[in-house]
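A protein chain is absent from this complex, but the other protein chains hold their places.
Up next, chain A:
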Amino acid sequence: MRRVVVTGLGLVTPLGADVETTWANILASKSGAGQITKFDTTGQKCLIACEVKPADHEYGFDPGKRVDHKIQRQVDPFIVFGIDAAGQALEDAGLTDMSEEDKLMAGCSIGSGIGGLPGIESESLVLADKGPGRVSPHFVHGRLINLISGQVSIKYGLKGPNHAVVTACSTGAHSIGDAARMIRDGDADIMLAGGAESTVCPIGIAGFAQARALNCSYNDRPEQASRPYDKDRDGFVMGEGAGVLVLEEYEHAKARGAKIYCEVIGYGLSGDAYHVTAPHPDGDGAYRSMQMALKKAGMTPADIDYINAHGTSTMADTIELGAVRRLFGDAIGNVSMSSTKSAIGHLLGGAGAVESIFCILAMRDQIVPPTLNLDTPDEGCEGVDLVPHVARKREVRAVLNNSFGFGGTNASLVMRKID
C-alpha cells in the first residue's frame, strides 16, 4: 500500500507569519488574543479576537511576501493567508521548482469553513448603497472557498487533484485526511493540504456571538478569554490564519531525499446526527471518529502520546474529554492532551491543519504545547494531563488530532514518527 508522509509545513497565525515563530511563541505560552482592531466594535457583544498581526508587528504578516498586489486587492484575507502558507510549505519541502511530470501528480486540498465572509459583507453594502453596477467583477471568485486551491494551483502549476473541503471547524483535518487518501489511491504523489479562515468582521463576530458560541465575558481580559477545560470558560475566541502541509507519497519523498516529518497513518470521520451546533452529550461522534482513526492506523490508545484536542473553550470540552476517556481506558494515564486554541483562538476551518502542524512539531521536538489559562480544571478533568500553562518535554511517538464542526461533523487524524 502507498504510504503518505509529511514533507513541508506552512503557517500564518495570530502568533507568527511562519512555522518557527508561531511554534516558539506557543511554547513560550504567549497569547495571540487582543481587542479587535480590524473594525469598529461599537454595539458588538464580543470585542476580542486572535487577529493575524500587521506587517509592522514583531511577528506580523506581510501579504506582499508571496501574494501579488493585484490578487491581494481582489480576494478575501483567508485566500491570502492560504496562498502564503502553501508557498511556505512548498519552500520547506524543496518543491518550488517541480518537473512537469511531478506537477501532473501534484494537487491541492485547501479548504475553509466559511470562506470570504468579510468580502460578502462589504460588497453587500456596496450593492445596497450604489447598486449592482458597482459590485466588483472579482466578487465571486475572490470569496469562494475553493479559490485557495485554485490560486495556489495557478501560481505553482499544480495540475493534479484540485479539491476544497467545507466542513466548518473540521475542514482542516478533513482536508488532510482526504488528501492523504488521494495519494494512497494513486490520484497524486504530492498534495498541498490544509485550511484557512478569516472571519473577524462585523457579521462574523455578531453571528457567532448570537449563536452563543463566542466568549463575551472577558472583553477586558482578552488573553485570559480562551481557557479550555477551565471551570470559568465561556465560549471560544475567534482566531484567523492558515495552515498548509505538503503530503507526499513515501517512496517519492525518499527518492528525492526529502526531509520527512512524520507519516499520516490514520484518518477517522463520523457524524453526530444530533444537533446543528451542540455535540452529542455523550461524545459518541467524537468517540467513533477517534476509534476509526486508530483502527485505520493499526494502533491502540497506548501508542498515542499526545492529543491536540478540539477543545474550543466551550461546554463541549468536557464532552470530548469524556469520549477520550472512554476510548483510552487505562491508557489515559500516559497521554498528554492540550488545546492550543487557548493561545491562538479558534481558526475554524484552519484549526485542524494548524493544530496538526503543532502535533508534528511536538513529535519533532519531543515537547507538548500547553493549555493556557487552565487555572481550575472543570469537573470531569481528573486524572488527565491537560498540560496546564507551560509546555513540557516528554516522549512523543505518535499523535492524535481532533476537529469537530457545526452540523455534527467529526474528523480525527493519527500521525507517527518514522525511522
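Please note the rule applied: a residue touches a chain if its C-beta (ideal position, glycine included) is under 8 Å from a C-beta of that chain, and two chains touch if they have at least 3 such contacts; residues count from 1.
Definition applied: contacts and distances are computed from a predicted model.
Matching "Light-harvesting protein", "NADH-quinone oxidoreductase subunit M", "Neutral metalloproteinase" or "Acyl carrier protein" against the UniProt entry of the left-out chain gives the name "Acyl carrier protein". Contact with the omitted chain, checked across A:His138, A:Arg326 or A:Arg364, is made by A:His138.
Interface residues of chain A with the unshown chain, by the touch rule above, are 68-70, 73, 133-134, 136-138.
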